[in-house]
Each structure stands twice: as structure tokens, then as C-alpha cells.
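Encoded as C-alpha cells, the structure appears first; notes follow it.
Yeah, one chain of the complex is gone here, protein chain that is, but the others are all in their spots.
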Amino acid sequence: MAKVYFSEDHEWISVEGGVGIVGITEYAQEQLGDVVFVELPELGTEVEKGDDVAVVESVKAASEVYSPVSGEIVEINEDLAEAPGLVNQHAEADGWFYKIVLSDETELDDLMNRKDYDAFVEDLD
Amino acid sequence: MRYLPLSADDRAEMLDAIGAASVEDLFCDIPADVRASGVFDLPDHQGEMAVEQAFSALAQKSLSPACAPTFLGAGAYRHHIPAAVDALIQRGEFLTSYTPYQPEISQGTLQALFEFQTQVCLLTGMEVANASMYDAATACAEAALMAARVTRRKAVLISGGVHPHYIDVIRTQLAFTGIACDRLAPDPLGIEDLLGRVSPDLACVVVQTPGFFGGLSDFSALAAQCHANGVLLVVAVAEPVSLGALKPPGEMGADIVVVDGSSLGMPLSFGGPGVGLFAVREKYVRNMPGRLVGQTVDVDGRRGWVLTLSTREQHIRREKATSNICTNSGLCALAFSIHVALLGDTGLAKLAEVNHAAAVALSRKLAAVKGVKIVGPAFFNEFAVMLPKPAAEVVEALAAKGILGGVPVSRFYPSFPELENLMLVAATETNSDADMDALVAALKEVLQ
Partner (left out) sequence: MIEGQVFPSVPAGTVTGNRGLVVEEPLLFEQGSVAGSGVDLPEPRDVPDGLGGFRRTTPIGLPGLSEPQVVRHYTRLSQKNYSIDAGFYPLGSCTMKYNPRLNEKLARLSGLGDLHPFQPISTVQGALEMMHSLAVWLMELTGMAGVAMSPAAGAHGELCGIMAIRAAQEAKGNPRKIILVPESAHGTNPASASLCGYSVVAIPATSEGRVDIAALKEKLSDEVAGIMLTNPNTCGLFERDVREIADLVHAAGAFFYMDGANFNALIGRVKVADLGVDAMHINLHKTFSTPHGGGGPGAGPTVLSPALVAFAPLPFVRKTKDAFELVETRAQAGEAAHPFGRMKGFHGQFGVMLRALAYAMSLGKDGLRQTSGDAVLNANYLLARLKDVLTAPFDGPCMHEALFDDGFLKDTGVTTLDFAKALIDEGYHPMTMYFPLVVHGALLMEPTESESKQTLDVFIDTVRGLAAKALAGDADFFHAAPRLTPRRRLDETLAARKPVLRWRPDVAD
């Protein structure tokens, strides 16, 4: 059973068997507005936790996406090239960005669970 | 003062509404001693007539190419501009409008720029063009930076056939970025070996056709070599009229094409303002600098245009932008576009033929002058001649006879003695047979 974690930069990561699926949260997509382009990392890239690995663009804004964990990028969501709107429609499902093989699962301890993240977002508004 | 509508009464009423005693009070945040220091050794205002007289006097102090047979090129070419071009760009709706950030009230500028982008693609044989850059030299520098972004490499190679100003601007702009810049020696004969220097370390190779010394090149083999090494090929064109006759860089495999557009639609104006055209392969569009106009629809479903992909730009990306530029060369792009629209396919092709034939005719006349040698391979409307004495002296002597006969290469390369006697000569549709004969006669006298 996959377990989902959240970062203060509004990324989510769903981890199962040492592999994480990363995307931006529902809250983040609402803030951005209509997503028009997602620049994804290259396959095989080794990233450190906190690296800017992707850029998500709306008409009037561009935001860096910081990797919530360290590891190697093993898959990217090719569908986003044709349909960046998936990020708006299903931010926390079909609108995922990349899959990463975690190099240090203890990094997950620094992230929030759903309940804590919801409270975190509540405080921002 | 004719540009200022407020009357003394207006000012008093407005100060009253504000609750300030004087205009000076509104400047109270500026330290008083700084304000007091504002004493200027400058004249007071003048009427329109007086200013006009002053500028007329300045104009008299120069030799206008309109009054002298002129064969100057070196990246700036004198062409006839149809009267309609200047009349249209002086319409206030074009001349005095702002950048089209509010598309509902800027469709005129936006549609014109969309057409401009399309014309640039057609002329260069490329897939996407932006809404223009300051000039070709800065556009070359932007191209080198863009190539470094795309390839994530830190070195560029510049051909010795590229305009020395373009080379200098590239070098200046890259100086502080950590990108190494290797430029080859000036190459009037077109014999440098670029193919052998292409390596997988390079972000791009920058070349030019027609070259600074006039020579023509087909870069197809170079493009293939570049692509085999993951290197981008940047092709510069200083004379856009040549695109009416020559194979476009896009067909040679160029990845980025930069053109100096100022040959078409705008006066020489001592070299500025001009316009840089910038076109790329579609796959690189998000790494491209400069503004882009895109087609879309309005809420009623009608076709319209907007500035788009602006997340690349400085006002959104700030230090991560593709460039720091926030302006293009809008009115010059419009002038270029109107001139190209007037010419059309057949007009531009014919203009190119007239230019080429003029240069061929002139080269034959000059080749017959004792001591003059035409240098280099095939050319379009400009070529280099080797003279029996320093070109700078010859040019000054010709000017004294009222002829603007050429550009001495030593003006750009003063430390290359082998180039001291080399002069660039251009001919366009503006040169009559009488002009050419005057140049030949004067040159004979000067070289005696």
C-alpha cells in the first residue's frame, strides 16, 4: 500500500517499494491557475532533495518544483506534454510529474502526512 | 511651453485639492540640500523653428549619401524605401502605442507582429521566429546564450567570416557568464576549417552568409557535422535582400538564424535603430529569448492575437529568464514587414537580382583598374578588393572627391597588417552606371 507525503513547497510523493511518484498538490494547482506547460527532468538524472527538478508554468507564472527526496528519476509523465491541463484536473493522480527511486527513505521523515499538510495549507490562507 | 498643458490656474487648483502649498513641497522626500544643488549649465526652452534650424545646421556638417555616389556596406546597406512604408509607420496608432500587453486594444500591433514572425520564418526557412530583437549583433549574442542553455555546454566557436561587431558583442555578452568564446581569425578568402573544429564540447558554431567579406557559403555539411556532435548551428545574415536569391539558412540545417533586418524598410540612420530577426527550430521555442505573438480566440470565438509564452521573460522569471530584454524593436519590425509585404515574392526576388547584377557589374569595372584585385569567392552584393595602398587613405581621398567608395577593413581590424589594403565595396539598386563610372575614375586618380 502506497503511503503519501507532502512538502512545504506543495509537492506530494506517493511511495511504494522504494519508488516515489511525485506531483504538485491540489492547493498548488489552484494557486497557479491554468497550467500550460510542464518542464520535466531527464530520465536517469540523479537529484538531491530540494533540487529544482521541474518547472510548472501557467499563463502568467512559472514555479520551480523541488524534489521532496533524493534519488534517480526513472520515469516521467509523458502525457503532460500534450495535456498539461491534467495537472489542473487531477493534480494528485493523473497529473503526476515523475517517478523516482529513493536513495534515502529516512528523508520522508521530514515530510508531512495529509492531515498535517491540510493544516499547513489552512494556516497559509 | 508647447508640450505642457497645465496652466498656472490649473496648478493652483490642483495643489489646493492635494493640500500642498507648492509643487516644491511634493518633492519633500528628497533631501533639501540635494534639491538645492540642481543648477544646470544648459539652455532654456526654444521654439520649434529654432530647434529645427539647429538640426539643419548639424545636417549640413555631414556628407549625405543622397549627395554622393555611395558603395558602403559592411553590414549596413543603402536601399530605396517605398514611400508607403514611412507614411504607415508614422500613423500615431503604430508610432505612439505601447507594447501590446492589453490585447483587446492592440490587435493592430499584434496581427502585424504575427505576420512579421511568419515572414521571417518564410525568408529564413525556419519554423518559429520571435517579434524581433534590438539588432543582429545583440541577437547573435542571444543566440549563443540560448545555445548554451539548450546544450548545457560552455563553449562557442565563431567563424572569422562573421561581422566583427557581432563577434565583439557576443564576446562582451558572454564574458561574465563562464561560457568560453573561441573566434577564428578574419577570413577574407573563405578558407577557414570549421568542420575540423566541431567538437562535442561546443554549444554552437556561429557563421555568416554572405560573410563579412562578401563571400557566400553553403553550411549544409557544417550543419550535419554540428548535429552529429550535438552542436547547434547559428547562421547570421547581415543583408536580408540576399534571402530573395540565396538558399535560406533553414534549408542548410541551421538551428538558429539571426538577420539584420534594417536593409528593408528603415533608413540607415548612422546604424541605428535597426532590427534583429531571430528564428529557430520549433523544438527550441521555449528556450528562445524575446517576445512572441501567438494566435488564439476571444470569448466570442473570433480569431485574435496575444503575447504568449511570456513565462520565459524577465518580468516573470526574473533572474531565471531566457534574457533580460523587455523590449523588441517593434516599429522597425513593422517597417521591415511593410517593405516585405510591398515587395512580395516576386519583388524581393527581383530586388535581389538587381543587387547582385549591380555588384557583378561594379566588380568587373573595378577589376579593370590597375592595381585593384577582387578578393575571395562568389559574392551577393558586396565584395572585398585588395588595393595597392592602405584602404583607409584611399577611402578618405575618395571622400574628398565626393564619393563614398567603400569601407576599409582596417577600421575593424587595425592590428592585422595583411588587411590594411583591403576595402569592402557594396552595390545596390540605388547605384547608377554613372555612380560606378565616377567611382572608377576617382579610384584611378587616387591610385596614381
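So that you can tell them apart, the chains are marked A and B in the order they are listed, and the count of residues begins at 1 in each.
By our rule, a contact is a pair of C-beta atoms (placed from the backbone, for glycine too) under 8 Å apart; a residue touches a chain by one contact, two chains touch by 3 or more.
This is a predicted model, so every value here is computed, not measured.
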{"item": "Candidate in contact with the missing chain, chosen from B:Val354, B:Val375 or B:Ala438", "value": "B:Val354"}
{"item": "Interface with the unshown chain - residue positions in chain A", "value": "34, 36-37, 57, 59, 84-85"}
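Keep this in mind: only the chains that are shown with their structure count from here on.
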{"item": "Interchain centroid distance [CA atoms averaged], chain A/chain B, Å", "value": "44"}
{"item": "Residue ranges of chain A touching chain B (in the complex, touch as defined)", "value": "36-37, 39, 57-62"}
{"item": "Contacting residues of chain B [partner chain A, same complex]", "value": "286, 310-311, 316-317, 320"}
